[in-house]
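Left out: one protein chain. Kept in place: all the others.
A, B and C label the chains in the order they appear, each numbered from 1.
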Amino acid sequence: MSTDTIEMKKTNGQQAINEALHEAFEADPKVILLGEDCGDKEGGGVTGVCKGLSTKFGDLRVRSTPIAEQSIMGAAIGAAMAGYKPVAEIMLMNFTTVCMDMIVNHAAKLRFMSGGQSQVPLVIRTLTGAGNQTAGQHADCYEAWFCHTAGIKVVFPTFPGDAKGLMLSAIQDPDPVIFIETGMTLFAPGEMPVNQGPIPLGVANVVVPGNDITIVSYGAQMYRVMMAMEELGKAGISAEVIDLRTISPWDRETVLASAEKTGRLLVVHEAGRNFGPGAEIAATAQEELFGKLKAPVGRLGAPYCAVPFAKKLEDSYLVQPADVVAEAQRLTAMG
Amino acid sequence: MSTDTIEMKKTNGQQAINEALHEAFEADPKVILLGEDCGDKEGGGVTGVCKGLSTKFGDLRVRSTPIAEQSIMGAAIGAAMAGYKPVAEIMLMNFTTVCMDMIVNHAAKLRFMSGGQSQVPLVIRTLTGAGNQTAGQHADCYEAWFCHTAGIKVVFPTFPGDAKGLMLSAIQDPDPVIFIETGMTLFAPGEMPVNQGPIPLGVANVVVPGNDITIVSYGAQMYRVMMAMEELGKAGISAEVIDLRTISPWDRETVLASAEKTGRLLVVHEAGRNFGPGAEIAATAQEELFGKLKAPVGRLGAPYCAVPFAKKLEDSYLVQPADVVAEAQRLTAMG
Amino acid sequence: MTETTSNRASPDAATQLDIYRRMLRIERNDDFTQQQIRRGRITAPYYSGRGQECIPAAISNLLDDDDKICTIYRGIHDMVAKDMPLKPLWAEIMGKVDGTCKGKGGPMHLTHPETGVMVTTGIVGSSMPIANGFGWASLLDGTKQVTIAYFGDGASNIGAFHESLNLASVWKLPVIFVCANNGYAEHTRFQDGTSVDQISKRAIGYGMPGYTVNGNDPVEMWQYANEAISRARAGEGPTLLECKTFRFCGHLLGDDNKYMSPGELDAAKADDPLPKYRQKLLDEGIATEAQLEDMKAAIEAEVQQAIDFAVESEFPPMDELRRDVFAKEISA
Partner (left out) sequence: MTETTSNRASPDAATQLDIYRRMLRIERNDDFTQQQIRRGRITAPYYSGRGQECIPAAISNLLDDDDKICTIYRGIHDMVAKDMPLKPLWAEIMGKVDGTCKGKGGPMHLTHPETGVMVTTGIVGSSMPIANGFGWASLLDGTKQVTIAYFGDGASNIGAFHESLNLASVWKLPVIFVCANNGYAEHTRFQDGTSVDQISKRAIGYGMPGYTVNGNDPVEMWQYANEAISRARAGEGPTLLECKTFRFCGHLLGDDNKYMSPGELDAAKADDPLPKYRQKLLDEGIATEAQLEDMKAAIEAEVQQAIDFAVESEFPPMDELRRDVFAKEISA
């Protein structure tokens, strides 16, 4: 499929997700939404992703809530079990910590514990990411927690078209999905097909083809990987870049096939390196490609500390393009 | 140090931890304790680990609480910052989900966010583990969540002496520690030195020396590994068994040295395999021992589902001794 | 409740008898459960609702199949009162494939949407936030369905209680919050964990009606439940009912009850609402001895059939671990 046949338009993640929500609401009266400040009277959500929905679809389908995340998640779970398809906003990922019971012990498990009688077709939208000096309690990437929790899918889109397509799929998915947004992925300018449709969950995207090393990333970090491409090229490294898009279940086939082809694999995420998502990918790759890799699987992620406030510390906390280049060089030098 | 010179006594984990608490309370007036039903009037805790403490040290130092885990953790955090050394019980690990904010955004981060002004010398005791048909919300092993969270140590002892020694260290540690108990590790009969003293956090224990494969495990799962030893011996496999004891920070030196020696590594835990603690160990080993291992690092853990109720399903959910034998055989057959 | 209840509608004879039937069904089912536990046929922990029968019996009389309940580990009495069929219930608590959850949920997670048993949770407080979701769905659907959130006195101290009552009130949801105040949370006495003498007073903080009701008096229970359910159906929003009662078998079956005062349990048992209510029905000529004995025999037969059914049922196959994680079976 070549992109020149597809009509594209300029947009960003915020507009793309907003468009997905409008289309989903239009197409399916069972789609509902709730979260703090999500109604238009309150501005349509802290990032404006919900703009226009309450005006168009009414205050009963689109509800602003008190600051009470357990009650937000509970209302979403109950409504989902009653046949609705709620999109629940937990304003920031750090605030999932006040409603983990609802997410983990209930949303993720009710289908299994009920032997399939209950279903919880629910999307949890949440925002995170460092880079705006919001410090230690507003910027953590805790997707690994949810990947480790059986029964919930984890989606973390990078580019606007993917954000729209994955949101459309997440809403129609019969199971709970946590859908992670960042300032970068919402507001970085981009483009997408005018008629962007659903994109299946669990399928990665080869963003840049290459031969020497496979670099897997997602979300805001993906932008910082892309910023490394020029330097990598200058260093004579042809990197195949894969956007994971869905972190759990992740697309083992695409990642492993690429790593087998290039012989090297580097996983880069904003989440902490220790016990992070990259560990699962590395552990899987060393198992499935034992003896076939030219270098160990590399992992780049945040250091083991809280997100620091001071701008320079925050910059150093994040995996920067230069770190990606250095690690790719180290790995390609290894044989 | 040979064990025959040490006077041993019969005990179990429950008594060992109870002894540690009594000694800590005796030695240090700053040690305090709280949790649901922890006072003697209420039975000294659901597993009896706190027995005798409130009677001996008073109701102000040892407090039963309402069912309100955020308030339990908050009270512990504040008291810790005020110079006390609280031991807070969150009855079951699944209930950490109602107080993750306090644990993750506060206990684990306050030292860092305050630039070292605040310290939170806190022990969170919690219980978990499958095997008693308590089903989907009472038996999860979520230690990986806490390992991924910067600023909190994760201790998961197996044998009584370690339970006592690690509890003594955890209480005196200047940082928050989550200390995980299971029915098996509390009530399986065992023995320990009469004068068991503190055991440093972060140090693994080689329980059985061996040559063909390194098996790393901890907690209740360790018992199921030990039950595999006879079969392994019959199969001609000499396994070196390492009890991790502290899962974060984990003892990389001991594990990697052993794996380098045996050439093979198998990590076994009750926690889910996907994005589980074993992934970090495998990812680290493939990196540090690249080209030196005779087989990929093996990982055994729970399947990707909630803990099932029916006894036979629950048995099959758990990693059984036979699974350990089969995986060790597969790996040793590999070269 | 101190205030007179005379201005509230009273249950007629048929209603009173129906409440008794539900109470008896709970009590007989509980008794048989305890027998099967002694025989080793049930190996899971059991949180008996014995002593608390009146509460769900009176409420369930007022509910239709499509009204919903969200209940807790101590909730089998709520389900039995709601006329959940006993065969899949028993098969479930024995961990069999014909169980309502195919043996995967067990007694703490019994679910039976056809009779409105939507969620059974083992996490204190968690029945309430989810009940609100069903309430929201009723508003969206435009039906008059109500949802009951059952929980204990101890649960009234946890955050989920607060968030749920606040949201239900702000959104005027058709949800009734039913607190079975049995005086204890595990081994902790009510007043040692709760800062208010009557949980119903907390309703003031949510701008909703709240009542403390004698949960062992079927007539009073029915009167207040009727008012609350009528309000909810009329779109007037939620109510908090604190129902005073006692659990006869302690927190968990096998409980040593050492945390109770001497004589406390005996006094409660001496005041057992079931025989008292039976006598009242006889005294008032609402039922005859023979009628009640027939009722009992029928219930016992139903329970016994359910047990036989459950014993016969198979254990679930191993690939159930891969099913119902997601809608689509996951690969091995």
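Just so it is clear, a residue touches a chain if its C-beta (ideal position, glycine included) is under 8 Å from a C-beta of that chain, and two chains touch if they have at least 3 such contacts.
All values reported here derive from a predicted model rather than from experimental measurement.
Participant: Given that one chain is not shown, what are the shown chains it touches?
Facilitator: Hidden chain, whole complex, touched shown chains: A, B, C.
Participant: Consider the whole complex, including the chain that is not shown, and state which of A:25, A:95, A:179 or A:250 touches that chain.
Facilitator: A:95
Participant: Identify the residue among B:16, B:38, B:77 or B:283 that touches the chain left out of the display.
Facilitator: In the full complex, the listed residue that touches the missing chain is B:77.
Participant: Quick one: say which of A:16, A:49, A:68 or A:199 touches the chain that got left out.
Facilitator: A:68
Participant: Go through subunit C and note every residue touching the omitted chain.
Facilitator: Against the missing chain, subunit C presents residues 157-163, 165-166, 169-170, 192-197, 201-202, 204-208.
Participant: List the subunit B residues touching the unshown chain?
Facilitator: These residues of subunit B touch the chain that is not shown: 32, 60-61, 63, 65-66, 68, 70-71, 73-84, 86, 101-102, 105-106, 110-119, 150-151, 153, 174-175, 249.
Participant: Residue-wise, where is subunit A in contact with the chain that is not depicted?
Facilitator: 36-37, 41-43, 46, 64-70, 94-95, 97-98, 132-138, 303-306, 308-313, 316-317
As a convention for this text, only the chains that are shown with their structure count from here on.
Participant: Compute the centre of every chain as the mean of its C-alpha atoms, then state which one is farthest from the centre of subunit A.
Facilitator: C
Participant: What whole-Å value do you get for the distance between subunit A and subunit C if each is reduced to the mean of its CA atoms?
Facilitator: Here subunit A and subunit C have centroids separated by 41 Å.
Participant: What whole-number Å value describes the gap between the mean CA coordinates of subunit B and subunit C?
Facilitator: Going by mean C-alpha positions, subunit B sits 37 Å from subunit C.
Participant: Subunit A to subunit B: how many Å between their CA centres?
Facilitator: 31
Participant: Where in subunit B do residues touch two or more of the other chains?
Facilitator: 94-95, 97-98, 135-137, 303-306, 308-309, in rising order.
Participant: Quick check on subunit C: which residues sit in contact with 2+ other chains?
Facilitator: Correct list: 101, 103-105, 109, 121-123, 159-160, 320, 325, 330.
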